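Can you read through this structure? Questions will come right after.
Removed: one protein chain of the complex. Kept in place: all other protein chains.
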Amino acid sequence: MDQKPPSAVTLFIPCLMDSLYPQAAQDLVVLLRKCGFWVVYPQEQTCCGQPAFNQGYFDLARKLARRFLDIFESAECIVCPSGSCTAMVRKHYPELLAVEPVWLEKARTVGGRLYEASQFLSLFVPASRIRASFSGKVTYHDSCHSSRSLGIYQEPRALLAQVKGLELLEMADSKACCGFGGLFSRRFPEVSQAIAGEKVKQILATGAEWVVGNDPGCLMNIQGGLNRVKSPVKVKHLVEILNSRS
Amino acid sequence: MNIRTEQFKKQAARALKDKTMQEAISRASRRFSQNRTQAFGELSEAEALRTRAHEIKVEAIAHLDAYLEEFTASAQKLGITVHRSADGAEACRTIGDLAQAKGIEMVVKGKSMTTEEIDLNRHLEAAGIQVWETDLGEFIIQLAGEGPSHIIAPALHKTQQQVAALFSEKLGVPYYEDPEKLTMVAREFLRDKYFQAGLGISGANFALARTGTIVILENEGNARFSTTFPKVHVAVVGIEKVIPGLKELGVFLKLLARSATGQKSSTYVSLIQGPRRPGELDGPEEMHIVLLDNGRSRIRQDDEMRPSLYCLRCGACLNVCPVYQRIGGHAYGWVYSGPIGSLVTPQFLGIQRAKYLPMASTLCRACAEVCPVRIPLPDLLLTLRRRIVEQHGLPWLERKMMESWGVCQTSPGSYQAALGLARIGEEFTSGLLPAGVHLPEKNFHRIWEDGQV
Partner (left out) sequence: MDKSDWLDRLELELKALQAQTFRAGDPAALKEILLSLCRDSPPEAIAREDRPWLEKLELDIPVYKPPAYRATDGLPPGNGQWKFLQGIAVGITGVDYALADTGTLVLASGQSGGRGLSLAPRHHIALLPLERILLSLDQFLDLYPQGESFLSQGSAVTFISGASRTADIELNLVLGAHGPKELSVIILCFPVGIAG
């Protein structure tokens, strides 16, 4: 995909990252600026509506979708550090707004300008530019939305391969669901925790000290799973690693 | 079997505590899915075949009425008596009446999920007819008085110790743990039943409209036995099994065994075209096919949910489902479990009876990745969720909370206020966050606002 890199990048920060992992959002801003992009952050943004959508509250999801599209429709290029939120906008907004031609058009336009963070960096930033260093044993968790909905697999790995000092240890099944599923984890907490437990077993089997991913929901859920078995393994978002100089 | 779909949540929680069952199910489903992956890796043009299989099903279900008519006529030309049953009760009555009219006292059965769906065994037994399941897995759960825990391997949840104890108790044989010995026990026990039974009942994987042929896939040979030696053969076939003909069958035969167990082909594929013919030494004298509706037409009329009928009952979706792997099949409360079970059970039994089934998914999409006929399972589950919400099927409090949450997202001010409240009441809202995860002092909005980045 040979496209000219944009001059400005508009941030779509998942509400879970905003509230729970703000330092990761900060890291993304710093990283983008380091790579020469002007960073815009529309402060009116709240949530893309995914939690409502996934539970079948389509009307509410539609309301939030229209609000989102209004906020982002003039953005030249949007970057989102979450596979699930990116998939929500790109894949599900057009489905939700299928019978409203004007909104459908906006959804398509905005979706076409939206990139998940590792996708964006792979497309528009030469590998040498990032110059991260992070010494540690890392295993990578592919979120369901990233890998199965968006087809992202190579991009984060290619980026991690450039990080000095980082050793990537693959899980037996990195694409296995972590058990979050949004409100699924509240509705069926024991099942969710059991699924997370299986993921944690895989993580521990790699011998990694860090588990990294691009989906704040997954990271939060995995962190809970690690805490439940009192594991010292820590959780980090991909952009935190890429902005590291340690 | 007793329907227990309403108790899904409780059953799931209970299943999680059953370590033996969990281990058995997760080991088996992992093995099946690994074998499936390997088998598909070796299949040339696998993706094109899946697409073709999907297209065949789309067309066949779209024109189902015409194909059913064609199948009926073709089957009748072969000397097969075809019955149409609107529902399970009618099918049971038809078969029960047939059996009683012929003075049948014993029935042997090949594996058929459809007959479990309509509880056929219970109906026949109530009429004083002895029914023997002959598929080893079905035989085991029949002796145990349980329902199937997996679509293709019904006794997956049982260890060899449990089977040994079961056979020893119910069949009066010594306690053998060796699976080979146990299998031989079943083989010997069932052997003469095939020849004593007056009626053999089977399902069918496919029904070919052009020729009136039914197709049965199996590995053991028990369906071949059940459909060869008893004088009368009755096949119970869901109407959605009808496909145009041999050419289309070829596409499915390449996909079905690979999806189910990773085999290139099931050990036996029987294409049955009527009762025995002059000159043939064996085969039933009389053959009947019961075409079962039981809600399938209704699903078919539903444009959004129609793809639910494409299912080949291969079980591939079960094997990759993180939820199924943890809770096994019994928790779903009915004959169909896993992703396909979550999809069809509310449609067969009514959404109100099974409303938590479509909810019990993380929508990870692993099932859609492996479905040989490309049923968009997660999207269909989501549609069911939408309908449950629209029909006010969820608790009032939950609806209100979702509405309030929605309101908070409509302006940055209310969003921030809600977040502030959450931070203050973190002891109370900590139910929302996993163990040891806490809300930081400042969210990113504030950090940006304060110019700190």
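Chains: A and B, in written order; residue numbering restarts at 1 for each.
Just so we're on the same page, contacts are C-beta pairs under 8 Å (C-beta built on N, C-alpha and C of every residue); 3 or more make two chains touch, one makes a residue touch a chain.
Computed from a prediction, not measured in an experiment: that's the story for all the values here.
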Contacts of the unshown chain among the visible ones are B
By the document's definition of touch, the residue of B:Gln76, B:Gln100, B:Gln273 or B:Ser297 touching the omitted chain is B:Gln273
Missing-chain contact among B:Ala197, B:Leu384 or B:Val453 belongs to B:Ala197
The listed residue (B:Ala153, B:Val290, B:Cys321 or B:Met402) that touches the chain absent from the view is B:Ala153
It is residues of chain B that touch the chain not shown, namely 24, 27-28, 31, 78, 103, 134-137, 140, 153-156, 158-160, 163, 179-180, 182-184, 186-187, 190-192, 194-198, 208, 210-213, 219-222, 224-225, 227-231, 245-247, 249-250, 253-254, 261, 263-277, 279-283, 285
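Methods note: only the chains that are shown with their structure count from here on.
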Rounded to the nearest Å, the gap between Cα centres of chain A and chain B is 34
As the complex stands, chain B meets chain A at residues 9, 12-13, 16, 26, 322-323, 325-327, 356, 359-366, 368-369, 382, 384-390, 402-403, 405-406, 408-412, 415, 419, 422, 431-437, 439-440, 442-445, 447-449, 452-453
Within the complex, chain B is touched by chain A residues 13, 15, 17-20, 22-23, 25-26, 29-30, 41, 43-47, 49, 51-58, 60, 63-64, 67, 144, 148-149, 175-177, 179-182, 184-188, 190-192, 194-195, 198, 220-221, 223-225, 227-228
